[in-house]
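With one protein chain held back, the other chains of the complex are shown just where they sit.
Moving on, here comes subunit A:
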Amino acid sequence: MKELFPIKHVMGFVFSLILTSVALLVYILDMSFALGLTILLITAFAQAALQLVVFMHAGESEDKGAIYTSVYYGIIIAVLTVFGTLLAMIWGYV
């Protein structure tokens, strides 16, 4: 019975619903901009990771290495771009 019931996927689905409702709270509840954005950022990244691992089977094929390398590479580039832009356009702008 245990093999037949896709417990991992059901749990994943429930968890992604929870993440969505937490993100929705930002709109419903009255909170500060900073807090709202922090919640959105965290839930968004958790959601993306969840989808990638559970529903897109990132770690289940022989290409595991290539897939995770490209994901990490993408994250590094994105972080460098965003923070570099903030640095050049806002923080370091005189």
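FYI, a contact is a pair of C-beta atoms (placed from the backbone, for glycine too) under 8 Å apart; a residue touches a chain by one contact, two chains touch by 3 or more; residues count from 1.
Convention: contacts and distances are computed from a predicted model.
A chain of the complex is left out here; the name its UniProt entry carries, from "Quinol oxidase subunit 1", "sulfate adenylyltransferase", "Dipeptide transport system permease protein" or "Cytochrome c domain-containing protein", is "Quinol oxidase subunit 1".
Across A:14, A:42 or A:80, the single residue that touches the chain missing here is A:80. Interface note: of A:4, A:28 or A:89, the residue touching the hidden chain in the full complex is A:89.
The chain not shown here touches subunit A at positions 63, 66, 70, 73-74, 76-77, 80-81, 84-85, 87-89, 92-94.
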